[in-house]
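First the structure, which I've put down as structure tokens, then a few questions once you've had a look.
The complex is shown incomplete by one protein chain, all other protein chains being positioned as in the whole.
Order of writing sets the labels: A, B, C, D and E. Residues in every chain begin at 1.
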């Protein structure tokens, strides 16, 4: 059951909302950012020692951890020779005064599914390489997104964290016994997971007839609607989600795609280089 | 936890309730029906192309769909050489202003279990014919009852739909590999499921000292109690359920049995012939 | 989510609470018991014919049933050559006006886990003897604690019931087929489960600077805090749980340990002899 | 997983049942009221090895405001099986069977409880099956009835319950688990004998119309005997008899 | 477990799709309103073998007080699949997919419903997928829109939905389950054509920017045709046409 939200994540004081709206019309944002400008972000990879890949991301004041774990499981019957991928997201109650403990709500589920789809069809992870015993035992790639602090644009912050975590994920060492029993060598790794394609999302907010990227929480509270576009490192669109109550015109959708493709390419490079830099410095 | 209902399915205006009661004493019903008269009903079989058997039933304004699916599963340990049968019912929120989404409540559970019991002990479905690999793989017969619109007597409407659906259910074609693996041939069938016995239910309401069959929603809202009797095509009783808050005298119970056996026989023939007629016309 | 209780299990009238507190300072309890005195208790073993071991215990007006069942299951991967142990507790709504039906709350879960830990590390049950097919089939020992009437100190009443039930638990007879299939012979037994160590808990309440054992419901409602100490028949501590809102000083903790060890030894003997007496008389 | 022995013979050559009882013989029945300290009323009822505890709280304020009714008390009823009560351990989560039985047991008591005397309140009936050997729902009705009486709730009559069955073709009274499992029909009945009202009636299995009438008659005869025992129990607080002595 | 046959060829040599349709051809669409007696509004919509029922209750008092909003009606929307609607039986518990689709369908209707007219009330939209053959969410938007209109809820426009896909490299309209499963992209779109507003847009799969524009154009052309059919249905109460004839 999806219900029109009666208590929004954040309520912007009326005066401030008006200022924000009138500034945006002039191409200016409360934060001083340009309409097509992301907030600064930082990435810390290897943040979760017990994960096989992980990253802590701060996008403005939004904080997200993504942890990747590989576990031995069974393949789906219709893809016996592929590993499996599960993406989950939790909006933990540390993150906002309106988040309560409990199973993921529709927003967390939507976020996880948007990230999942952005990776799946483009085969960002080559699941055919994750087979241990064909038809019987494969790697299950668990991607868990943990939202720690919410200052808007949780999707892109999560996408950045997932990209960074996947770029640093390693495949555990296993011993397969003659009978097909599998023992994971705790703490030992065989190599990198590797990505066939790097993918990011770009979230674009619509306020009146203005489009702006990476909305923060104040902006989200007054937006008409949002559109999330997943962009791959070869300049294709690997996912779209209109999210939120309003609507976009045909022209706005096309404009949003252009904007997303441009910013997405930049973002992939920024995340990749930040990640690789740390990999070189670290371990 | 079962609780005395505080909000009934329907509230009949007081004046109308009094009229109804006084008419019924004279053997007349608001709808003009005789006390032992079912409402008109229609059956559409094959309503759900993805099911292996299905029927849409309209009994007065009550609308029910029953879908039967056969899936490969494992037998119960104590009946290794029989298929299994699972009957479920959902009162979906389209059906009534008082139905809310959620897991089946006690009324839906009771309905499913009454239908289940009416079929099980009399072995209406010969489960011993549904074995694929003895002790290991059998057919699971899923019967799902979906109440779309509630105008009273959901049990009999469901029983009609289930009977019609089962009479038209086909067994999917499978290939059993030498190692015991089973592949279902999507959309191909081996033959009819067939019924060893045809069974129907007859619901009888008690109002004061009057008994009436097939109560509609207005009548149900003022009944003292109801009794559901499952009747087989060989004139036996294959299930009983007193349902509702009141009670019946010994004499009323015996009278209800007579009535049920008479109407049940008629109903089985009506449903069977309507179903067979469509089978001939259709596919 | 654990929340400060807003409706306690019991509310002692203010005047009585004051009397209780002032008496206790003088070493006297409302019930006339000494501070280190348990309430009288009775044990009935074999109370549940369908269980493999069981006991009904009345500790004052607190009533608890413990039932032990052995079922065939699979071992945990990291202990392939040991049976498994599961302890659960339900505070059923018969027991108190404030207990509602539903899954176990934090108090029931805590109780079950405290009892579980008291038995597990000291290996009171020798799980290595409960292997049927090494690595594949073992006995699962289910211990279910059922609180029927709540007059305080549910933990010790449960521990008494569990000890008595385990002392009388028998291992069902099984037939292992050549292919490793296992058939349990209903109602036939191979021998005693046996206990490597007998363990009991002693609950000590703190009120002001006074410690008292086996608090009843009235006392519990005004205690500052409680400490549960599990004691084994060889005079060791096999578990501790500070439980409740308050705190203890270092000196109080040490004093509580002494008290618990002394009372625990006595209690184990009392329970054992009561149980054995019944075993001789009965069956 | 219990061994599935061959279907046993249920009616012996001498016409007695496998458990030695005559076709119209009840199991030994024990009834006790006031067994709990906290509950307003309680009863422990045993039909042979079937052992059921019932507790009544109320009339009291409903836990949830929205279930109150302005002109009467609501009855809340839970039939629940202890995990150790069955041969294979029962998961404590309520099964569909328990949901249904909670309803039919509540509905078997609704006709006798004078609920109009306590508007806007709740009368809560908690039934715990401690050991199950057939007939748990009917023993539950008996126990709940006694617990209501013990709680001082006004009732028009005591409701008693018993199951009849058809085993090896014979209609027999108060079937146990084996007779239920291997028999051809199980028909639980509850009634308020003084009012001539049948308040619970279910049939699982197949009967001819004649067999049905015979079964119902047999059930009502058993119910009358149990009903006598209940009245005696409320006078004496405890009764352990072969009720039909 | 359905046999996993080889990936079928989806575009034939003559350029037609495996199901015989042209790239821009809708399936036969049937729409009917007022199909339920109890609901304030209802609609049954079929896109080929995809069959969806929508019911609207409201504006009415919210079931739960705390979900009411002082200045508008809340929309409550549930997209739910019947257990028999899919090839493998679907568990009735709501899946993550159903949770997400309930949200995007609600959000596709929010822009057109004049919710400010009914403060503190709830407009409840219940969608049941009876048979699933691809495009269920877009058929659901169409059905919900019709049910809202049938209930007399004021709307700025009717929203219609359709999915486009990329199969064997070709952008095609109104894909069915096979085309969805074996195709390269699935893009559901819903729009209010008179308002030039896109109210639902998702993409599962991969498209180049050019392919995206082509897909969006094709979807909107299909939506306009369905939108015409919807208006006709509301006039006639029932419509069964190949909408594009």
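Criterion: a residue touches a chain if its C-beta (ideal position, glycine included) is under 8 Å from a C-beta of that chain, and two chains touch if they have at least 3 such contacts.
Being a predicted model, the structure only gives us computed values, none of them experimental.
Although one chain is omitted from the display, it touches the following shown chains in the full assembly: A, C.
The residue touching the chain not shown here, chosen from A:67, A:83, A:239 or A:264, is A:67. The residue from A:4, A:54 or A:225 that touches the chain not shown here is A:54. If you put the hidden chain back, the residue from C:43, C:141 or C:248 that touches it is C:248. Touching the omitted chain from chain A are residues 47-51, 54, 61, 63, 65, 67-69, 71-72, 88, 90, 92-97, 100-101, 103-104, 142, 144, 146, 148-151, 175, 182-186.
Along chain C, the points of touch with the absent chain fall at residues 1-4, 6, 77-78, 106-107, 109-110, 112-113, 117, 121-122, 225, 227, 232, 235-250, 253-254, 257-258, 261.
The rule we apply is simple: only the chains that are shown with their structure count from here on.
Chains that touch both chain B and chain E are absent from this assembly. The minimal number of chain-to-chain contact steps leading from chain C to chain D is 1.
In summary, the interface at B-E recurs among the listed pairs A-E, B-D or C-D; the equivalent pair, sharing over half of its contacts by residue number, is C-D. Taking the mean of all protein C-alpha atoms as the reference point, the chain centroid lying nearest to it belongs to B. Relative to chain E, the most remote chain by averaged C-alpha coordinates is C. With centres taken as mean Cα positions, chain C sits 48 Å from chain B. Those residues of chain C in touch with two or more other chains are numbered 101. Each of the following residues of chain E touches two or more other chains: 1-2, 78. Shown here, the protein chains touch in a chain-like sequence that does not close on itself.
Contact between chains, per the stated criterion, is found for A-E, B-D, B-E, C-D.
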